[in-house]
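One protein chain is absent from this view; the other protein chains keep their places.
Entry: chain A
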């Protein structure tokens, strides 16, 4: 732990952060990543493996890892845990039938020792759909209020329209920055 803290201090100069984006398949992880990066979202295929993007935002260098959410890929998620500063959990707000799966998978992640220091941002995605559950309903279904081990926040968003993506990421950056970068 001591070493990790010092390593984090060393990152200070570059102001670099590593964000890991996970969630069930079809949640919209890749779409969020591409939209945030200003790319075309109409040609996205289901992710077989992972995507990584490095981008500059508000003077921070963000390394964003988007790992496929198919059931057969979930056992590989752990390969991406190391030195994650922020975890972005993406939820398909219109997929009521799998909310319980979604809750369980998130619960398992939060027990991971290597994610213990990470800040959690939950994106209640697909708010543009008429049948989408509100962010409060998602918060209840995922029992987010019981999370005491991590800083967390839930933001309703739409990857297709781009609504609220910035709000969420900005909150995440602020929280991480307050934790790993000491004031100048």
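Convention: contacts are C-beta pairs under 8 Å (C-beta built on N, C-alpha and C of every residue); 3 or more make two chains touch, one makes a residue touch a chain; residues count from 1.
As a working rule, contacts and distances are computed from a predicted model.
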Quick one: the chain not pictured, UniProt calls it what, "2-methoxy-6-polyprenyl-1,4-benzoquinol methylase, mitochondrial", "CMP/dCMP-type deaminase domain-containing protein", "Tubulin-specific chaperone C" or "NADH-ubiquinone oxidoreductase chain 5"? "Tubulin-specific chaperone C"
Would you indicate which residue among A:94, A:153 or A:166 is in contact with the undisplayed chain? A:94
Pick out the residues on chain A that sit against the missing chain. 1-2, 5-6, 9, 25-26, 42-46, 48, 70-73, 94-97, 99-100, 103, 126, 128-133, 137, 140-141, 143, 146, 148-149, 160, 179-180, 182
